[in-house]
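I am attaching a structure below and will ask some questions about it afterwards.
This view holds just a subset of the chains, kept in their places.
Here the chain labels run A and B in written order, and each chain numbers its own residues starting at 1.
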Amino acid sequence: MATSSAIAPLAANTKIGYSLDRKFYCDDGVFAADMERIVGRKWIVAGHVDRVRNKGDYFLYKIGNESIIIVRSDESTINAFYNVCRHRGSLICTEPAGRVARLTCGYHAWTYGLDGALIAARLMPADFSKQDNALQRCHIRVFYGFIFVNLSDQQPVDFDAAFGDLAPYLDFHGFADAKIAFSRSYPTAANWKLVVENFVECYHCAPAHPEFCSMHPPEALVAFGAGPSSGPADAVEKYLPALRAWEQRAAALGRPIGTVDDGPESSHLRLLLQRTIREGYESETQDGRPASCLMGKRLGFDQGRMYLSFSPFTQLVATNDFAVLFVFTPRGTMQTDVDLYWLVDAKAAGVDVEKMIWGWDRTTKQDQVITENNQAGIRSSHYRPGRYSDHEQRVVTFQQWYLAQFGFALA
Amino acid sequence: MATSSAIAPLAANTKIGYSLDRKFYCDDGVFAADMERIVGRKWIVAGHVDRVRNKGDYFLYKIGNESIIIVRSDESTINAFYNVCRHRGSLICTEPAGRVARLTCGYHAWTYGLDGALIAARLMPADFSKQDNALQRCHIRVFYGFIFVNLSDQQPVDFDAAFGDLAPYLDFHGFADAKIAFSRSYPTAANWKLVVENFVECYHCAPAHPEFCSMHPPEALVAFGAGPSSGPADAVEKYLPALRAWEQRAAALGRPIGTVDDGPESSHLRLLLQRTIREGYESETQDGRPASCLMGKRLGFDQGRMYLSFSPFTQLVATNDFAVLFVFTPRGTMQTDVDLYWLVDAKAAGVDVEKMIWGWDRTTKQDQVITENNQAGIRSSHYRPGRYSDHEQRVVTFQQWYLAQFGFALA
């Protein structure tokens, strides 16, 4: 297969414990293969239902060369359509978001219902079939407020088999009816894999992220910075007692305790990790005080946080009073959209936005810089795959998962 | 032949009555083939003689990677030269327009006459031949004020055979000594074929062009919006009596009546269509009142207009008191220059420019947006060729003509 043959020679040269060859990050052919084999087949979060509360609310999700219309057609239904008119291919919606009664193409006024059906097309030949000219659908699934899309032209991976076990955690946090208190975009001139690799290790936290580190127990960052058993064994052993004690306290306050740690053979490489934040802190803010009210079904502040990776493209970090949704979207070989949504409880009022975004806004701007510098350095002919630290185990797992999508294993 | 082989597999998949495959609009190989087979062989209007009234007046016409110097060398002669010095290849003229005594390259001062002859080149070897180093000519023909160029390296299509029959119409309008009252550029990020297809149908007029529609009888737009018999048969039948009546009135005021409707097998796919404007209007302006004096040999306002397409690259719309020349120039696979020149009578004075450009300036800005949205949508992997309406017959004719240039027919 063309896609695999682009990857095969590179995969053969990839050694476990080392960063990938330059071409994985810079080559247009590899990017095309990534788009076909991975981006085009996974369930990826495009946003949160709070963007489309009312009938006719829509927003555009741009991924690769595609523009997807996410639009609510009634109280219980949100649809995803390719933003391509069936007539001559024009974009139908041209604003990033809005509210519409129907989806009308601005070119020749072909008009579609919010369900995608072609309602009106003037002056068409007698044998023209409106039924055959509905908007093309993209797979969509709303799960506890998160809007997942899947661009596959075939039947995608079964959603519930892939994500159903996350229900208790998402339910506890009240994501289904959460509100977006703030959002910001951090477009990053780097291959999507560099964006992901940066996010799934905390080896860089100490040098690069002072605000982030200030909100966390140092021993937790070393031990669990990139997932359970992501740090060195002795660090893990040192932190475990504190973690177990916290789990008991947190469970008493209603939190469902548990871990998800998908391996390279999994469909979405999920990760669910719950742990403590800095001692004495109630929230991941500058002074540790909350920026909003308790989220979801919590009975009180438990001084913990959840990190949930739905897939390499979708990350979620939840402290007690707000959560941050990270959407990583490949747009080009060396261009990735990074969009953050800060979620608060349905009943939140008077949210202190500056306080809430203090940590992740700064941290994500730092990540934007370091990831772009990483990409720039890799473009050198003298880049050589380098050895990973004990603190980057999750990056290795990601690479194993990545190559497995093409049928290869790390040597 | 390389060019045809790039087009052949795409042509085989093209169905009559449907928009073209994505590659026709997005692929660099197709664009190269278009440049070689079509753009490089047709007579294309580069501008109007009013830009080069005086000896030494010149302007640059940029097409694809070429820069052409259009320069007047004497009262009766306008020359077209490739803007490339015969010495080391530098651009000779670097300003868009101006007046010069000679064409002197700013690099090493090689100096050419206005006839292209190399006049001065310092310090050349004894066997250097000035005669062999004249500027390279581009075919040029001035016809009733319009400056046609032809980039062919061979003998181009005979001009008079191709365009001679248009003489009475052009003469009547007084184009030969018309003046440019205004000009504006609307560079469009779309393939040239999308720019053309947009211009040759009026199916989009109602939804996209309120100003344009306000100046025309609705029934005329449906029936003749894209040329004679371009609309549905019943609409044509409905409008014909009004048209015939107008032709009689207009002929009495001096207008030569007639139609040109070239088919796909023609060299330039010309179209000449004359019809009424909105009842009670004397000109295509906001209030229907003229913006300038009568043009050409008219005896009075006849409430009609002429649409003349010299080729898909050159369009002309003439109301009684002014005309608009549209120059569509391919610059890249998804980049097309759109330049408009508003022409008025030789003796015009006190032209109301705002009034004159009200319609087409707005309409062309709208076309720029919708054409770019069309291109953006077509870039999606989910674009599929769509069915044309009864109102887009001329687009089908254009596609047939386009494929015929490569020796193919629509299936």
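Note that in this section a contact is a pair of C-beta atoms (placed from the backbone, for glycine too) under 8 Å apart; a residue touches a chain by one contact, two chains touch by 3 or more.
Bear in mind that the values here come from a model prediction, so they are computed numbers and not experimental data.
This structure file shows 2 copies of a single chain, while the whole complex it describes contains 3 copies.
Going forward, only the chains that are shown with their structure count from here on.
We define each chain's centre as the mean of its Cα atoms; on that basis subunit A and subunit B are separated by 49 Å. Contact residues on subunit B toward subunit A in their complex (touch as defined above): 17, 19, 22, 197, 203-204, 206-208, 222, 231-232, 370, 373-374, 376-384, 386-387, 389-391.
Listing the residues of subunit A that touch subunit B in their complex gives 64-67, 82-92, 94, 104, 106-109, 121-125, 128, 133, 136.
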